[in-house]
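With one protein chain withheld, the remaining protein chains of the complex are depicted in position.
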Amino acid sequence: MSLDVFLLLAAALFSVGLYGVLSQQSVVMLMMGLELMLGGVIVAAAAVWHFLFAGADAQVLVVVAVTVMAVEMAVGFAVVTALFRTREVDMTDMAAELKE
Amino acid sequence: MADAWWSVLALPVMLVVAACVAAGFDALLGASAAYGPAGSVRVWGTRAATPLREARRLLGQPARRTKAADTALVRVGTALLPTAALLAGAVLPLGFTAVSDPGVGIVWFNAMEALAWAAVWLTGWGPNAALSMIGGYRFLALGLAYELPHMFALTTAGLGAGSLRVGEVVAAQEGLWFAVWMPVAFAVYLLSALAMAFWGPFDQPVGADAAQGAAAELSGVDRLVFFGGRWLLLVVAAAFSVPLFLGGGHGPLLPAWAWTVVKTAAVLALLIGVRRALPTLRLDRFMGLAWMVLLPLVLLQALAVSVVVVLR
Amino acid sequence: MELRTVLLVAQPGTTEIRLAAERELRRRAWPLAPSPAAADLLILCGPPPIPTPPWLATLHTQLPPPRTLVALHTPDQAATGLLAHPVHLEGQGAEHPAQRPAQRPAEHAEDEGHSEHAAHEEHREHEGPHSEHGEHGGHEDPHSEHGGHGQHGGHGDHGNHGDHGGHAGHHMEGMAERGDDRDGLRLDRWELAYGPGLADWPAGLVLRVVMQGDVVQEAVAGSVDGVPGSGAAYWHEPWLRAARGAEVTCGEAARRRCGARLDSLGRLLAVAGWADQAARARRLRDAVLAATASRPVDPTVLGALSALTRRVRRSRTLRWLTRGLGQLPAARVRALGVSGPAMVAASEGAGDVYDRIRVWLDETDGSTALFTDTGPLPPDSAALPQHPPSAPLLAALPEMLAGAEFACARLVLASLDPDLDDAVPAPAHAHGHPHAPAPAGSGPSHG
Partner (left out) sequence: MTDGGVWAGVVSVVLAVLAVICAVQVFRFDSMARATYALLGSLLCVGGEVLLLGLDYLGVVIVLMMTVEMALMGVFMVMFMMNPGGLMPMTMVHNARGAAVISGLVFAGLTAGIFLVPWPVSRTRAPADPTHDLGRALMGPHMLTMMTLGLALFAAIVATVTLATARGRYGPSTPAPPHGPKGPEHPDETEAPERPHEQEAAPERPHVREDSPHAHSREDLTPSHGRQDPAHPRETGSPAHPHGREDPS
């Protein structure tokens, strides 16, 4: 139960999520990568609360991270649905046309 | 806080026994409707024993697989249902002692019975069959309908006791049971107890129209574990209404554990009876009712309780 | 006393055998299985057609082993020896090319003539220690990646196979088709055939549907071929005998019609999920049909009958669930030539499922008054109209089921309840069956 174990876990989750975000073509899988990165942030915040500063700030950060997870998923799927309806596309490559 | 190890073993045994008794009672009601009133006590006994005979038959039946099925997911789904029920039962007090009484007992119960969402969808998705997948999706629709009113009903009980610990909720009902001054929350909780175990009017995920929906392709041990898990979930859901709204072990004359058993049996009989009285509610119609009627009602109840708590 | 769970499958033209089988199963207190996976005995009403049709072979292989199939050739055979002589699906069609050797677990039979796609090898490395954790089963893919970007997997399902309930007459496809869905998305659609093996399903009906998720996009109604030479349609029989000049009393016709309505009501209540009332309706149906002129229906059954109809009529939940569902307005009724309860419902109300249920209840109550009427049955009496033919009802199905969710589609179909017996060819030109025992019901004199 040392700080390093939890921070290592947080770093591992963050980088696996980052790998997913960068490598996956499907927007839905990309969002799963985001969820993993946020999971890493939650573990780090909880570890900081337990080992370093037991103030309420770390707990509020966890609450914020959990809310961001929920909002990100909801709005992300709404965007993908709208994209899918108009362009029939859910691949990140093909969705790139929005940039023009 | 019973830290005796025996309570960890006693919980599953008690829940399984309660589930068998409840299944026997349900079989009696069903048989009297299907085959007419039972003549002799022997017929009455054989009817009550049909669930056990059915269990023995299923144990002997080899499971069969559909084509390109994801058997791993089916196995996880069916095993997850009884596990969720047992984990949720960990915070159930018998009398005044429970297996464990954490500070967040109510939230723990809610989190563990939410595992049924994953269990039924996986069981429906696994066999790669049309009707079982439809059944799995129906449970998600049911979950979306019952979850929010259910959460607010639990929060209202926690609000009334000023704590999320089940022990303190029971202690707060020393004089007046919560069911008396939180009737809407109690009624919504009973509805969501039925929906949680997809029982009675809410059995569309295993509906007769889709050949038992999510369980359409289950046979042998999978079927036994799945439906056994559903019975356990129904028993735990009914039993949790006792510490939350019916004063747990409190009551004159009888010892605490006896009161818990009596109250749980009464709630369980009520829930089983409701199934006989109503057809299956179709979720496209119940969803509207849940969001536009139940949710506002339970929010008003929470407002009323918080006003009482603040003024007290 | 042995306990078997039975999957009862009826073919068109075998209503009387089905009723006898249901009576016998109720006497033995053997439950009816909702799906083949739950059954260990398959009872087929009527002789198994030779060669074995694919739907029967598929149903048979969907039962978990050891599978026994019993075919009932005549109604009284149900009473005598239910398990007397199990039938082995011998003959050309039975031994399916995909039939697995016995010791392999029963597999879902593959239809003829379609190729498989790449199978994937799956094995579970280890079960997660906490069973509440997500699944850890590893997944290796021995086949080389082929980069085909298929279309989108959709809301429905990927491969549209593995359905059950009899006719698995669709193809196994890696990727499902895509079609417009009612929300303007292009999602997966899958062709399925809900066949004669489904529980509480009109005998012999095969409904080929195109579905997106659980919404029926298109539906085509068909039927498996009936049992030739099995005698006149059971529910029409008194009227046919009266038309041929035989002596038929109003009471018998009223009892037969009340039995028909209770049978339909029982099926609809079972599909609506009200198991108790459905069982009561079926028990009262058998009591009414068993009565004869000499042994009239006893008052307790009449009391229970009126209690049942009052209970179903007063159920606000049933009204809330079925109001506005499957509307068949009067104009469409006239255009399609639909007769019987659906026509009466369309004329009185909006012609939805609840109106048809109410018409059934009214006719059931109406016919109880005529049980003891010994007057002769006039051929075309208004009070006792004939059982409606099934063809116009089948024609009305596609337009009523398009766009309906699966549970609504089942309720609409149960409220129409097409009885396919009248589509069975008349016994006169039934081609001989070498081995089929002389069909008892061949002569019209069958009481």
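As written, the chains take the letters A, B and C, and residue 1 is the first residue of each chain.
Convention: contacts are C-beta pairs under 8 Å (C-beta built on N, C-alpha and C of every residue); 3 or more make two chains touch, one makes a residue touch a chain.
Here the structure is a predicted model, which is why all the values come from computation and not from measurement.
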Quiz item: On subunit B, what residues meet the omitted chain?
Solution: 65, 67-73, 76, 102-104, 107-108, 110-111, 114-115, 117-118, 121-122, 125, 128, 137, 140, 143-144, 147, 164
Quiz prompt | Absent-chain interface as seen on subunit A, which is shown | solution = 1-9, 11-29, 32-33, 35-36, 39, 42-43, 46-47, 49-57, 59-60, 62-64, 66-67, 69-71, 73-75, 77-82, 84-88, 90-94, 97
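In the analysis below, only the chains that are shown with their structure count from here on.
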Self-check item: Rounded Å distance, subunit A centre to subunit C centre (Cα mean)
Solution: 49
Exercise. Mind checking the centre-to-centre distance between subunit A and subunit B? Centres are C-alpha means, answer in whole Å.
Key: 33
Quiz item: Which of the residues in subunit C end up touching subunit A in this complex?
Solution: 152, 183-186
Quiz item: Can you name the residues of subunit C that touch subunit B in the complex?
Solution: 1, 3, 5, 26, 29, 31, 34-35, 37-38, 40, 62-65, 105-108, 110, 119, 122, 124, 131-132, 134-135, 137, 157, 159-165, 172, 190, 192, 198-200, 211, 213-214, 269-277, 279-280, 283, 315, 317-318, 320-321, 405-408, 410-411
Quiz item: Which part of subunit B faces subunit C closely enough to touch in the complex?
Solution: 29-31, 33-36, 46-47, 50, 53-54, 57, 61-73, 76, 79-80, 83-84, 87, 112, 115, 118, 122, 127-131, 133-134, 137-138, 201, 203-204, 207-212, 216-220, 223, 276, 278-282, 284-285
